[in-house]
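So, subunit A:
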Amino acid sequence: MTATTPAGWLLVVALVLPVAGMLLAFVLGGRAAERLALLLLGLGVGVGVAVSAAVLRMGAPIVYLPGGWAPPLGLALVADGVAAAMLLTTALVLFAVALFGRAAHATPPDQAETRAALAYWCFLLALAGSLAAAFLGGDLFNLFVALEMLTFAALSLACLEGKPSQFRSELRYLLFALIGSVLYLLGTALLYGGYGTLDFRLLAGRTRADLPTLLAAALMTAGLAAKMALFPLHLWLPPAHAGAPPAASALLSGLVVKAAFVLLLRVWIWVLPPLPAMAAAPLLAALGAAAILVGSLVALRQARLKLLVAYSTVAQIGYLFLMLPLVLSGAAETASHAWLGGLLQAGSHAFAKAAMFLAAGLIATALGHDRVTALGGAGQAVPRAVFAFGLAGLSLMGIPPSGGFTAKWLLLTSALGDGQWWWAAVILGGGLLTGGYVYRVLAGTIAAPPGDAPRPRPLPHGPQNVALGLALISVALGLLPLASFGLVQIGRPGALGALP
Partner candidate 1 sequence: MSAALQFLGLLLAAAGAFFFVAGSAGLIRFPDQLSRLHALTKADNLGLGLVALGLLPFAAGVFAALKLLVIWALVLLSGASAAQMVAERVRAAEPPA
Partner candidate 2 sequence: MILDWLLDGMVALLILAAALWTLAAPTPFAAVIGFVGFGLLASLAWVRLAAVDVALTEAAVGAGATGVILLQSAVRLRRGAAEVAAATPGRATTLLAGLLAGGLGLGLALAVLALPATVPGPAAEAAARSAEVGLGNLVAAVLMAYRGLDTLLESIVLVFAVLAVWAMGPDRHWGGIPGPRFARQRDGPLALLARWLPPVGIVIGIHIAWVGADAPGGKFQGGTVLAAMWVLAWGAGLVRPPSVADRRVRLVLVAGPLGFLLAGLLGAVLDGSFLAWPAALGKPLLLLVEAAMTLSVAAALALLVVGPPERRA
């Protein structure tokens, strides 16, 4: 169908770099693994920027055919607007989290290699590789393998510390994610049976609204929803993300969830025929709305800070599902606004949630506990972390001038423009509730420490600056002019070209 485009080799570099890095790091051992990981993740940011620039310059998706075999026989690596934007976001967040984790996960001088140090850096590289494969994959089965690797990497990162209570929640996460993967695999089997290919660009526009295709779509959507912890299926996310070390939970909440989201978009926007998609999208959006309201409400009542932030993830994921009925609504103007809004929400949430979890981790280490009711003194001990938490909270609430605000404004205007005002009400309600729990934490940290509590010990500025940097990026996304997000529209079926 389409041969390898000029800048295609960049995609291979984006995929091979972290994967080869992980293999080498595993062999070279502890300290070398850390240096290699930092180097490769830094290069990853460069590659992410190069891919996005190439996609913008060409104005069309970049394709690379490994081995020269064109689909349907071979596989294709595809970097359209969505993939390039998410690749860049993940590269930045991963590099930031790597810098954050240097202190906590360095190999102690006296030992040649420790379990936690080697494992952390190898899993970080594996996560980078699997995320790149999940975003750039063009074949639905190839995406299944990438998704599996992603789940294993995320799982291993989460139970790095091996706390007793952690194994049960991680096992729940693994089993539920495996059910999701198998349902997704079942969907790919039916699709292959129906069309003889699994390349989503070949499938786009050629799928019929018959029984196998629709059941395949339903299975794949349910599987991906289970991996994204959409509301009724969120049993595994809060304990898994809260119990993980701060660096891991930042990646889990910020990035891992987004990979399944991009796959969901591939299924709903490319593969599914428009008529049934339009009919079923409100069901998913309704679950998203329930996620926003219940997630925020439960977050408001959480006793522990990390669980509060984890439930905030469950809530913010709901926004991503709100965009489906709007993008599929048919009106070109509404669709492009909602599309940009949804992806901007994905991007700004990635930065904001990563910053929030890192800040929460720092506050917990400074105070020695993370009970929300007794956060007094954190403001003095780790001021930058608290400020980062506040900024990230603003972005999640959607207070101008943050990235979250622009995303929610776009979703709001497209919802109202298309007459689906109820999504607008949910967005605003979600914003208020988010404001509630962000205020609850901030007010706690500003207050004076309770008399008897041990003096919170101030932490070095390095990790705090990383969290602050991530939060600032999330806010800066709101300052960028809307036209500059044209990258995201490239390659979207039915896109009108860049945003007017």
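Miscellaneous remarks
To be clear about the criterion, a contact is a pair of C-beta atoms (placed from the backbone, for glycine too) under 8 Å apart; a residue touches a chain by one contact, two chains touch by 3 or more; residues count from 1.
Basis for inclusion: all candidates are chains of the complex that A comes from, given by their letters.
Computed from a prediction, not measured in an experiment: that's the story for all the values here.
Interface record for this complex: partner of subunit A among candidates 1 or 2 is 2, by the touch criterion.
Remark: subunit A residues 4, 9, 12, 16, 19-20, 22-24, 26-27, 29, 64-69, 72-75, 77, 112-116, 119, 122-123, 126, 129, 133, 139, 141-142, 145-146, 148-149, 152-153, 155-156, 159-160, 162, 186, 190, 192-197, 210-212, 215-216 touch candidate 2 in the complex.
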